[in-house]
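All protein chains of the complex are present and in place, except for one that has been dropped.
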């Protein structure tokens, strides 16, 4: 049973590496996908390929749509979507991804600190797990695939 | 052609009233729905009906799930989902609703000020219209229903 | 916003009447449906209409399929499926209905006493509300439709 | 033609091993999946990974949701869902799985003794086969894959 | 609970009238639809409206496609599809309609005499009821809508 | 049986009026919808409501998306989509609408002159009827609703 | 591009072998599936595995349901469903399979002689090709996969 996992949300800490490394260390059979993590490329991809825009709105619009090609495929093919909300930024795209996963009936794991708890209650309510650390995500994927618990 | 419109997002200004009043004044055939707008009730509904919780997480969880019964129905039955991001709060539930609407293929109108433009680019990219004012939403619904433009 | 509610499960107490009466008293706009509540008719409908069977299995089979015509329509058209597990009987059909509602993404309310809590944890985990009394269901439907809380 | 089979229900006898061993002995091309079979792990997985809960309800709730990640994937990817009802326990989760499979249009085989026949009639009525023994399941999978009958 | 019923199949006896009359007499709330019952019009509609064809195949093709506009709507909107196989003709269109209903998950009632039993076993196996007479269909619809049995 | 019909395509002749008038004269129970037919409004709606654009591409983009709100609803709610290709213009939006209808499994009637026959063969091949005149559309809708043929 | 092809219908001539052999000879990349072709096994599989039935109806019913496990998988996984109507027998199961394929939007090829043309017009109207010989099916699959025509 290969698990397909999409890692959505915050791109400024190394939580994805922690999860991927943890699963590799545990020998799990998991395939990961994620959005483009190079912030500058992610912002500018549209105009870099399809030509400059005078307006910031259309600059961003062209980029966001290119990113959607990758995001959409990642979410649609995932068995599990993990969405992490970090300490900074609005992160509305993370909540948007969570909404898509929920509407598709895909299993959702939400990862955030206590300070975001109240603001994320609607997203958490649609999740099958709410965690704080990458290690917990690794433990969940281990349990889902093998039925074994930590310790 | 009755239009069914779900008004999602910010609950601290009277933008919903403006839109509903504007459509009424224009004589449009539109049916509106929305989340519960009483903030206190929306936060506490779960424990008020199903019993107190010691933990804030479960307090919020029970409430968010009750609210989901109403939200889900509103979004699923809508021809158009209007999502407004105000000046304050995280508003992740608004982005979550937008993600659900996008995944269902429902027409999405996003409403926000210039300062949120970059942070909302993924949500805007999934929308059929991005506006700043309630009046623009009324104009769009008028155009969609009657084919007439303002002025 | 008319709510369509399917009342599934236990047929030996008057919980459905309590809910319907409570909603009527509250003036809610709710349409209810339910399985056939006449136990004998429900067991024997197949053979009564389509001819006797020597084997109990086929006797039951013919009846269960006729009942499925009604059940399927009720669940498919519902905004909310309420499933009650009473004190007696196996009630596998109630859990079966809950599974169907969950797979369709229909809002699920589960109603049972404390003694069934552990055995029903998978069903409860798929629900948007878990309650013990008919009055709580009426309060939930009131909140979903009007946004008002009891008391 | 690889068959994908999900084995749901009773976890206290070795019926899954019998089926898997029988298919292996027959040289069938079948991939099996199942819920986590370690009862204690299945009950406690949520709190073991995500932290203890004072209330039994939330203890179970967190675990049941983790288990749903695995169950949902198993049922969604199955060509055939086999649901076994044993002699003991309520087994509402088994009936819940059967309801999900039925709503998804997945082929359902139900396995139980005569004493449960009447109580399971609605579940049986949604099945493509009702059997009593693991051997019969092996014979069915052999027939479906190869067209050959026992004896 | 209005029931929507599509009456498919044989067009040379008055079984549809019997069912519609029986439901009217019983005071049921049922809406019926059916294919065009004028055999000549049904065969020639394509060429009558869109011009003659030299080849019988295209003559029939144009007609069959026009009829499909009506049939598709009838089947898609039905809660129950009743398919009757009479004594004569190939009636492959009846079995084709039954296949469509089955694939859509719509409740299917099949009506035929004993002599067709073996040849119709695959269609019968997908049905929720197999009957011989129009009166039985009326009794089933009465039971589904009211929960009452004949006599 | 009310028929819901979406009239897509050419907006420079009065074919829609002919069909609507013909159905009215025949007393049919048909509800029509269509794109906005005011060519200037259709081109400029985006900028008129949401602000001017320096680039023609974004000018058109904003308008086309607003029009999609209306078009999408019309096509999704239609039982029958009639797509007319006139003598002039590229009319790619008409073919695009036909593609959407085909993918949704909605009954498609295509209307065009002989000179477009070869270029439209893929669209025609997905249609249930290919006609040349508004009168033929009226005759088809009459036949579908009443089973009667002209003359 | 591997093509997945389900060969439905008549089981008394060797048309399936002709198609499979022809595709093999042509070196096509096609995976075939089909119902069980052993007529006796197909009729008796239910009772052979799950026990004898006194009534012919239930004897056939149990078998038809087992066969449906295989048929359903074959049709659901197919890119192309080929349905052949031979000279003898009612073959309602073939038309039933065609109806399922049509409702799922799966490409349908129908194969029959001229004498069945009128009786099969509704099935033919839902097909993307109507042919008379196995050789034509091989030629179609060759064209679909490689774009080359015979001769």
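So that you can tell them apart, the chains are marked A, B, C, D, E, F and G in the order they are listed, and the count of residues begins at 1 in each.
As a convention for this text, contacts are C-beta pairs under 8 Å (C-beta built on N, C-alpha and C of every residue); 3 or more make two chains touch, one makes a residue touch a chain.
Source: prediction; values computed, not measured.
Novice: Of the residues in chain A, which ones touch the absent chain?
Specialist: 33, 36-38, 41-42, 44-46, 48-50, 62, 65-66, 68-70, 72-73
Novice: Can you list where chain G touches the absent chain?
Specialist: Residues 1, 3, 79-80, 105, 107, 127-131, 136, 139-140, 143-145, 147-151 of chain G touch the chain absent from view.
Novice: In terms of residues, what is the contact footprint of the unshown chain on chain F?
Specialist: Chain F touches the missing chain through residues 56-57, 60-61, 63-65, 67-68, 71, 85, 89-104, 116-126, 130.
In this text, only the chains that are shown with their structure count from here on.
Novice: Which chain pair is joined by more contacting C-beta pairs, E-F or E-G?
Specialist: If we tally the contacting C-beta pairs, E-G comes out ahead.
Novice: So which pair out of A-B, D-G or E-G basically repeats B-C, with more than half the contacts the same?
Specialist: Selected from A-B, D-G or E-G as the counterpart of B-C: D-G.
Novice: Farthest chain from chain F, going by the mean of C-alpha atoms per chain?
Specialist: Centroid comparison gives D as the farthest chain from chain F.
Novice: Report the inter-centroid distance (CA atoms only) between chain A and chain E in whole Å.
Specialist: Distance between chain centres: 50 Å.
Novice: Starting from the mean Cα coordinates of chain F and chain G, work out the distance between those two points in Å.
Specialist: Using C-alpha averages as centres, the distance is 37 Å.
Novice: Mark out which residues of chain A touch at least two other chains, giving numbers and ranges.
Specialist: In chain A, 105, 130 touch at least two other chains.
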